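Not every chain is included here, but those present sit where they belong.
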Amino acid sequence: MKSKLNIGLIGAGRIGKVHGETIAFRVPEASLVAVTDANPEAAAALAARCAIPHVATNAGEVFANKDIDAVLICSSTNTHADLAVQAAEAGKHIFCEKPIDHTLEKIDRALEAVARNNVKMQVGFNRRFDANFARVRQSILSGEIGTPHLMHIVSRDPGPPPISYIKVSGGMFLDMTIHDFDMARFLIGEEVTEVYAAAGVRVDPEIGNAGDVDTAVILLRFANGVIGTIDNCRMAPYGYDQRVEVLGSKGAISTENQYPNRAVVSTAESVRRDLPLNFFMERYLDSFERELREFVAAVVNDRPTPVTAADGRVPVVMALAAKKSYLEGRPVKLSEVSNGGQS
Amino acid sequence: MKSKLNIGLIGAGRIGKVHGETIAFRVPEASLVAVTDANPEAAAALAARCAIPHVATNAGEVFANKDIDAVLICSSTNTHADLAVQAAEAGKHIFCEKPIDHTLEKIDRALEAVARNNVKMQVGFNRRFDANFARVRQSILSGEIGTPHLMHIVSRDPGPPPISYIKVSGGMFLDMTIHDFDMARFLIGEEVTEVYAAAGVRVDPEIGNAGDVDTAVILLRFANGVIGTIDNCRMAPYGYDQRVEVLGSKGAISTENQYPNRAVVSTAESVRRDLPLNFFMERYLDSFERELREFVAAVVNDRPTPVTAADGRVPVVMALAAKKSYLEGRPVKLSEVSNGGQS
């Protein structure tokens, strides 16, 4: 038995660096053996930082490396699905950043390749591994709050991304709400059958000019009768706002934001604290470590990954349905968009 | 100038007692001079308790009393509108419990009589006077959180009322959500144009058998683009749950529940506190006093009442639209139901 799982990293941008450093410094059960990036300097810099022995010129070189057991696909979204197909064909286990793609066709091709080659795939819905949300899931699983009735997710960014990013993002539902769609399914442990989205441009007219919205509420109907809401905004002036609340037959559970400290200052003006953690890499740092540990453990122990390939598809269906609901001003069933051809 | 405003109390049931005791013991600017109730013993008991000099045999006797300046209509809902008409015809100012009626026809008759006789009318949306919600309204008015974008109201009862009450309640939207519809308008200071209601029976199948729902989310579109949600349930196992949250362009404001004490107990099992106030008369005690003080002040100083007759009509329109939305599974514009004939 090899002592460590050998990993190839594809993409050394923002999230690639997070995952690379996590594997290098926080997951002793795995080793990074190669890294590649469209920008060779980025790959080289990360290799130096994390002592990665090999800088590959492209992803194909990584897939061809016989020493590599698994790959982390952290490149731009439009490349995820094709890379996943190639990785699967090469017999590599796959950790793929979310979303797999913006279209169901490409997602389905990736899922088919994964299934056919019998490799494992985990999609990067890291928030499931956050201690707060994991606690909520545990509460529902254990029956602590009884049968769930209502769920409310607040998910607001500290500020909007650049307009250039908005234009290629696929729209707020696919880019931002996608995490919340996954969270909704994860927490309730049931599928959503219908969504109704109300949305608008409140933060920046340029976002509207780019054909997107920046503020939305999405109402979810679950197959088991639970009603959920997702409250999204591209800008929360006080910082990153990430909370959930579930009401059940025996009680409720809710979570608060994470703060850099727990100090409270009382003066003649107010009783106040510092702002919550402002950046997803601070807020979700621990979750990135936990998701990769779980991925490595799933591969090493030949267990199912905790966020499967199928888990990567459904939130895209939900996002497409939400977009359709917003455009048509009516509730939309997921079955209306789930069979392809709609993008 | 008379030293005190003379008040006649119509109805000595649960809410009649609250208002009677409030006037008697907490509003020195007013005096109760007569009380009447369908149950003469209830009227007599309250008269004894609050030193009310006259127990009238019926409402007509109260309206005929020349010493009386204003009446509090606290009888059963189906009598509100007719009594308001009679009171207006008699020239009495009116404080009327919510809702004025379940039908717009009767509400409009009452409003017409009030206008024609030039008396003041205040509708009993007491929650506006709660210190928490008043603080939220002030925050929006003052610009503290900038332009509002999103609003979320949580309004859950500690447990469902008896099925016998459910059957005559007009349904959850008219009976329970009515307060939240008023709160939404009050907080945002703008009208709602469209509602979408998702609802179900989660708490007690008997409520469903009675033709009602017990759990709902109502999505609100305001004329100014704000998107709101109301989260309702007839049962919160931990007690009365009454909170709001508003996100604006410069910040957010949210409120917590009220508790009987601020003690926190930490043991080997948990860090915990006692349950929130469980009963609306405890939770909203102060608001009942404030609304009556404001009513008395409006009459004495000939100012508009803080919750006008028109404010009593709109939430009924919203409730009727929400019911229609629930039944038809689509968003409903208030204009679809606001002109009568729909009930």
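Residue numbering begins at 1 within each chain, and the chains themselves are lettered A and B in the order written.
In this section, contacts are C-beta pairs under 8 Å (C-beta built on N, C-alpha and C of every residue); 3 or more make two chains touch, one makes a residue touch a chain.
Keep in mind that this is a model prediction, so the values were computed, not measured.
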Fill in: With 2 copies placed, total copies in this complex
4
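As a convention for this text, only the chains that are shown with their structure count from here on.
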Worksheet item: Quick one: how far do you have to rotate subunit A to sit on subunit B, C-alpha fit, nearest 5 degrees?
Response: 180
Practice prompt. Could you give the separation in Å between the centres of subunit A and subunit B, each centre being the mean of its C-alpha atoms?
Written response: 43
Worksheet item: In the complex of these two chains, what residues of subunit B are touching subunit A?
Response: 146-147, 149-150, 152, 154, 156, 196, 198-200, 202-203, 215-217, 219, 221, 225, 227, 229, 231, 233, 235-238, 241, 247, 249-252, 329-331
